[in-house]
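Here the complex is missing one protein chain, while the rest keep their positions.
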Amino acid sequence: MKIFLSLLFFSQLIFSELVLEITKGSEDPYSIALIEFSGSKKITNEINSIINADLMRTGEFKIFRESQLLSTPTNEEDIKFEDFKLLGIDFIITGSLINEDKFNVSASYQVFNVQKETKIRTSKVFGIPNKLRQLAHYISDGIYEEITGLKGVASTKLLYVTENINDDKTIFKLVVADSDGSNEQILLKSSEPIISPSWSPDSKQVAYVSFETGMAKVFIQTIATGKREMVLENSSQISSPSWSPNGKFLSITLYQDGNAEIYILNLKNQNLTRLTNHYAIDTESSWSPNGSKIMFTSGRSGSPQLYEINLRKFSSKPKRITFEGNYNAKGSYLSSGEGIVFVHRAKNNFQIALKYTNESFIRPLTNSKLDESPSISPNGNVIIYAMTENNMSMLAGVTLSGAKFRLPARTGEVREPSWSGFLR
Amino acid sequence: MQIKSDYLIASFISFLLHALIILYLMDFFYSEKQVRPILSKAINVNLLYKQDIKPISKTETIEEKATINSINTVENIISFSPKIESTSIRKLIREDQLIISNSEEDQVNQFSNMMVQLIQSAWIKPQNIQDGLVCNLRMLINKNGRIVKVDLIKSSGNIRFDNSAIKAISRVETFSFFDEIPFNLYQKNFKNIVITFNPL
Partner (left out) sequence: MINLKNILNKNFLSFFVFLILLSSCSSMNITEESVYDGGIQTVEASVKEDTSVNYETKAILANATVYFEFDSFKLSSKSIQTLRSAVTAMKENSSIKIIISGHADERGTREYNLALGQRRAESVKDYFVLNGINASRISVKSFGEEKLLSDGIDEASHSKNRRAEIN
């Protein structure tokens, strides 16, 4: 365990200005040897360090770099499997740049099973020079998938809000970044707060709440074009947007009764269907993976708890689904639908928790003081959230297997992360 | 997917070798013997608390059960056998079979326990897994105790759980005590084993 932790400590990104910090690995990692890719050093160094970081962040691997190996193969025939078996390594990864010119960068990579002494995967990824990071992420995902059988999320994107104070002026930005927090691109810049960003199911649009008009309004923006429109322009305050899995509906919170209530908006014909009707606060709606249920936070029992409505049995009362503790909010469903992840308050600390549908107890996943806005990766294995430390908020992640990591520290605050769908 | 000629040749040779190995394992070449059922008994790996092994008894039903208090010498065993009412040879044979199968059963139990222990200590159950998940693996083991092949025959529905079971088996790799198992016993019970991962 100690060796594993100290190995983690030495994994640094060489090219990025930001340093990845992984604070805990899982208990049952696969041991893999990551051989330096062959090709022009400038490019392969960056690719290798990104793959290393991507795989480390999953918490599922113990990675051996060349300096830690007994022998380094220069090509396939050279691999001395015995040397790897002695180190307890399960898989070997080799690769090379196939082709690079002004317009193309391509790489091939291979995965070997040490015990069986066979090659189990050979893959090619075609990319372009200024999308080198994404090329490396594709490779990481291919490796992850081959070894664990689960789909990788290194090539997915994160959406979040940043707040910076420059010369006494506060600037809010809605940002899209790679899953490792790098390659930030700004979607929206505003001097007023932005909250509750969420991806459309096809990951081509985002919905968010902006205070730029003086009050909370929901906007839908197309990422590629920047084109955006305000939802229900003639209405007053709107917040908490959440897309249905088929992309046709948006559940939102309206305040027209003087009280937060959830409605479903048909994006095509703008029809509104009311979902809740209770004098208590009802907000933070989110859809189940098959679109048949909506979970939301309601104060109707006296404190915020999670409730669920079956859209197929529309007239029935919402069913309460959290009973432990006196603050359970911002729930979202696991992609398998087998459970939920939400914010749970235990003894004055807000933490991220997991609860399986067929179990009655809550499993805390994090343990700091003010953890908020969890978002689940599309493979259901990693949860990104905002944590507060030294009065600053930053993004951190926890995997179901127990690994923890932080996204690079930056100036200003970072919060409200939302995970895109699969992009590969 | 590009199919190169190298692959075809390699495939063909591999095909032949695989065919030979599998047919051998299936006792194909011993056509005189009866067609055996492929499935052997199931070993339940109930981790952490119980070690429940229920071997499927292949012996015939026995009308009288002999109580065996000690298995020290052959004479002792014979001396504890029940009164012989008549000199029916069939009965005598049946009793003999019972004695042999009981000691066989003990041996099977003994070796099964050792296997379960090894696998149990190699198994790291993944975190944040729901209760009640169960998966089944089949192992093909050679005479030296080396696990030649592992297959997932029933998934728990959770890939991480399945992966952890497969990892446990590959960590064990070889059961070194297999050379203590008499060949017949190995053939019958230990060549092809189904394991259930069912944590309590």
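List of remarks:
Here the chain labels run A and B in written order, and each chain numbers its own residues starting at 1.
Convention: a contact is a pair of C-beta atoms (placed from the backbone, for glycine too) under 8 Å apart; a residue touches a chain by one contact, two chains touch by 3 or more.
All figures in this text were calculated on a predicted structure; none of them were measured in a lab.
Contact with the chain not shown here comes from a single listed residue; of A:Ile43, A:Leu69 or A:Leu188, that residue is A:Leu188.
Remark: the omitted chain is touched by one listed residue; of A:Gly39, A:Gly59 or A:Pro304 this is A:Pro304. Contact with the chain that does not appear here is found for just one residue of A:Ile32, A:Ile47, A:Ala260 or A:Ile294, A:Ala260.
Think of the hidden chain as still there; on subunit A it touches residues 118-128, 131, 134-135, 138, 142, 146, 176, 185-193, 195-196, 204, 210-216, 221, 223-226, 228, 236-237, 239-240, 253, 255, 258-260, 281, 283-284, 297, 299, 303-304, 327, 329-330, 343, 345, 350, 369-370, 372-373, 391, 416, 423-424.
Convention: only the chains that are shown with their structure count from here on.
Distance between subunit A and subunit B, defined via averaged C-alpha coordinates, is recorded as 44 Å. Interface residues of subunit B facing subunit A in the complex, by the touch rule stated above, are 124, 126-128, 130-132, 159-160, 162-164, 167, 170, 173. Subunit A makes touch with subunit B in their complex at residues 26-28, 30, 90, 115, 148-150, 338-339, 354, 356, 358-359, 363, 365, 381, 400-402.
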